[in-house]
Structures are given as structure tokens and as C-alpha cells.
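Below: the structure, in C-alpha cells.
A protein chain is absent from this complex, but the other protein chains hold their places.
What follows is subunit A.
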């Protein structure tokens, strides 16, 4: 059954594989222990990615063909506490009866810490096998581990491996059949086991029987989730209270600290029995590189250089560097990759093929136009972004998999933390100066879901290159080339990002529980070409499929609306855009823009076309003002026409202060409201749910409208060009609302508590 290509029955094929598998395996281990590499090694490409219900954690499953094993790859985690979504999802899975064997990957180069999870897993009372990975790394460090001794000490089979070197895989698969249930009596004090069992024995719920010891141990550590679950069971609650009391008397410390300590003491004994040399931390190469890369003075400059490379790869290489020769009408010019894909591959090549095909079968004109301008145009709009996205992720996955991104989070945390973002948000913002689509996709590497969401909402506040023509158009016409214009725009962008972060961070919706900021800095690791390419492929595919459908739909829809209408009393295709349905709709919604100064069907239509691609705003304005659509943004005729247009619809003189104010208002709305449909598609894909997507749209539109309102009404009133009216009052209210949202106390305490000294017990 080779169903991996069919996304439709993804779920049912998993279930079938699961049901007919000879063994079901739960694969679990710390982050950075080589789990993904091992998973890929075992399952080759038979993998399915889904979602754990209720949380934003990927559920990855696979199938080992030769042995007919089903594997669930649980998220990388350090422990099984009740605090973060990954841990909860994994605990629940481990407590279920949906698997037969636990394969725990242990990083041999960080043995002591890795075994902490192992000992927690032991209390689930399920057969286990340890895959002792990264044996090649410790061999290089001159450390050796007595695997047999480790097996004896732990009481479960241990398979020595090096997943990256593809060694040990067969041995592991064979050993799974010999998995054994660990005996925690080997690790802990008799007295403690007695206390654990006194609680465990009270848990009589059938489903939990085999893992009662885990639940009991958790209850004794005041685990919130289980305490709530068993609240009503008096017998359990009493035994827990009794157990905690006894334990704290016996050990003279609180239970949480006790269990951590007991685990690590047991680990100390185990490690001593099988290893002679003490680990000194990360490998020497890693330490050497970090001395430079994390040096207090060099860290930031080096970071900017790295970001420069990423930008170079994603934007410059694909959108500016003129590489590809193209000959048209006897002239050869050099095009950059993106332009080549858009203008040549789609603009000329695909267009002419489709056109020829259709004319050959005598298709009606309107159909040809639909297929060529609408469909090919739509598909081209999506696929045109692929070069940028592919290049971006080539660099980003390399950085992420090499381990550098953790260092980035370390370097920039202090600045970004105060407005709800993290160091990892910086790179998307830089890329956004080029194009919002790859920038939004770049937010994918952010693990903290709150920071990721805020990042996705704020990334497109930075003006992308498509918005530059709009800026130039306004600058050249109504702004009289004011020197402060460009600084104003960029300052406003950054201001928008920072304020949005601060405002959103205060609300509960953006404080979903995540792991506290306690991160391991992993060894540097040279990513394999295969895994980098695999990620590039996965991201590109996800973009095309998920973002692509929206983009395509909207392009075709707008094409339809702008080419059909009522002309000369006939409903059908129109020549003049003034008569299109789009213009009609524009006229209907124009009043929305009245409070911000540019209520007219022309600007409304420009906005809608800008929705397709921001650079369309300029060409649309040119067309509706009677000029050719190819008029350049700095063209005098466009500037003049724009000035006259704004003056006319507001009934004022062409030299009035009103014009720059309108210009700024118009610009603000174009720049900071929702980005083009391609970026929106990328945003939706990255945000995941419709709920968040709608919120993002609402927020950005409200934000931009608020800025435009304040500019037009308040500055307009201050300069005496806009009379006092209801909207002046509304504008003041909006300003006040903004200030309130910005300075109100946060409803949420924050994951890391700032404990004033008197609370330290």
C-alpha cells in the first residue's frame, strides 16, 4: 500500500498501518539528540505529518517497511512535566495504550542529562530499548562508554549507534524485539518506592494501571494536571498528602527537588559504572567557535554578517542579481531569477503555449483571456515566489540545523523580549525589506508559538520592495520631496512592530503556555545536504499547496471583476476599467475611506488591486487617472494627475496643506494594512488556523486605519485644513485607546516569574 502521495486519506492510511503493524514504537528523546536523523533513517520516506489535537505541535508518524513497525516520533523534550504542550502531548501518548515499545534515544555526548528523561520514562512500566546515539562524537573526544555496564545498570537493552553515520540501525531494529521493562527499584531508595507505591496502588482506573507509578510520582511532585484530574478521588488525594508529608520529613527537602535529586543521584551511579572520563561540556570545536561567535564584542557584528548572507541568498541572488540572458526582439538583456520566472517563464513562455493551444481549438476570446491572464497569471503569481522561498530556506535550514539559531536567540533575547518577540524574529524582518512572502515563511523557525504569532502579524509592517513605488509616487507628487519622508516611513514601521508586540503581549491570547526560556546550546553540527534539501522541499511544497490556493483564487476573482462589468448597457466583458464590476464595488465601498481622506472609487480600486500585488497600486492609479498603466511612479505626469485628483475630490487648492496630509494618509493605509494576497496566503499557512488569520487581518487593517485616521483628522485639524467633525473626536478616542492598550498592566504574569526578594522562601 503506497498511499504516501495521497493527502486525502492521510489519516486513514495511518490508522491502517498502525492497526496492521507488528509492533508500534514510541520514539522519544531530548532535542538535538539526533532523533530526526534516526527517524528518517528508520522510516526512509514513509512518513506522515499531522497534528496533535488541541495543540500546535506536529504529530509525526512513520513506517518501517522491513519489519512492519509503526513509529510515532514524539516531540523532542527534556522531561515530562505538565507545563508545555510538547510534554503534555507526549505524556498523554505514553499513558495511552497505543504503542508497544518505547525507543529512547540517548545522546552519548551528553549522557548525564539525557538519562534524566530515561529514568522518567522507566516509570511507565513499558518495554524499552535505549538507542545510544552519537557514539562517533564521543569517540572523537576520546571518551568511551561501557555499553554492557550501562545495560546492566539500567536494566534495559542498549544499542550503540551513530544515526548520522548510518550505523547501528539494523542492530536497533533487531533489539526492539528484545525490549525489557525497566525496574525502577534499581534506581531509587526502598523507602521512596514504598511511598510511590502507596499512592500508585490507589489508582485503580483501568487505563492507567500500567503507568500508575508515573502518575503517582507526578502527583507527589504536585503535578497540576493530575491533581486536577484526581481531585474528586479522596483516597488518592489523601495518600498523596500523606506521601508528600512522609517524603519531606524523610528527605528534608520538598518533593519536587527531591525527585530531581534522586534521579540525578541514580544517574550519577549509573554513569560512574560505565564511563571513566568526565564530560566537560560541548565539543572543543563548538567551544572554539562560540568563543568567537558569542564574544561580547564580536557577537553582534558577526550576526549582522550572517544575516547579510541570508538576505543575499534570499533576496539579492534571486531578485536583483541579473544572471539570466534573455533575448527579445533581437536585444539581449540580463534578468534576475524572479523576473525571469515571472516575465519569461510565465509571462511569455507559458502564456504563449496556452494561447496557442486555445486558439488552435478556436476558443472564444474571453476564455483565452481567462486562462491566460487569469489562470496562468494566477499560477505564475504563486510559483513566481518559489526561487526566493527555496533560496531563503536553503540558508535558513542550514543555519537552523547547524545550531546557530540558538545562538541568535541568546544574543538578541534581551532586546526583543520586551516586546513579545525573540532574537529569531529579526531575520524575517530583514528579509521583509525585500519581499514579505519569504519573510513570513521565515517565521517558521520560531518555536515559541506566541512569539511566532506576533512575528507573523508584524513582519509585513516593514515596507517590502513592492511598496517602494507607492512611496515614490506619493513622495514625488504631494510630499514635495520632503527630506523627512523616508525616515518617517521606516521609523513608523519599526514603531508599529514594537508597539504591536507590546500591546499583543499583554493579552492572554498571546500568552499560551510554552516552555520557559531555559535552552540548551547544542554542539555545532554540519547539516547533511539531504536534510536541508528535504526541508526546502517541504516548505516550498507547503507554500504552493496551502498559500497557492488562496492566491490563485483571489487572482482569478479580481481578474474576473476587473474585466467584466456593464458597458454600453451590456453586461459582459468591458474595455474601460471605469465600467467594470470592480469599479462599481469600489464606488460602493469608497465611503469607508472618507474619514481618512480619499473616498473615491479610484482609490478603492487601487486598494483592491494593491491587494493582489502592492506595485499594482501605482499602475492602477495611473490607469484610473487616464494615463498608461506603464507610467513610472516618479513620472511628472502621474504626480501632476495625482495632485489634481486629490485636490478635486476634496474641493481644495492644489497648494493646500491638505494634499500632503491625504498623501500620507493614503500611503499609511497602503503600507501598514494587510499585505498582498501572496503574503496573506503565506501568513495563513504559517498561522495555521482561520481564527488567527482573521485576527491578523483585522488587527493590521485596524492599525493602518487608525494611523491614517490620526494623520488625516488630527494633523488635518491642526493645520486647519480639516474642519472639526465627529471623526476628529473619534480620532482622538483612537489615539487614547492606543495609549491605554500600550500602557495597561499585563494580565498575564509571564512564564518566567520576576520574584521580588521577599517571596523567596
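What we mean here is this: a residue touches a chain if its C-beta (ideal position, glycine included) is under 8 Å from a C-beta of that chain, and two chains touch if they have at least 3 such contacts; residues count from 1.
Heads up, the rule we're going with is that contacts and distances are computed from a predicted model.
Of the candidates "Ferrous iron transport protein A", "Molybdopterin dehydrogenase", "ATP synthase subunit b" or "ABC transporter ATP-binding protein", the chain left out of this view carries the UniProt protein name "Ferrous iron transport protein A".
Only one of the listed residues, A:49, A:209, A:491 or A:519, touches the absent chain: A:519. Only one of the listed residues, A:46, A:113 or A:326, touches the absent chain: A:113. Remark: the omitted chain is touched by one listed residue; of A:285, A:300 or A:592 this is A:300. The chain not displayed touches subunit A at residues 78-79, 81, 83-84, 110-113, 116, 221-222, 253-254, 256-257, 260-261, 264, 278-282, 294, 296-297, 299-300, 406, 409-411, 413-415, 417, 513, 515-521, 751-755, 759-761.
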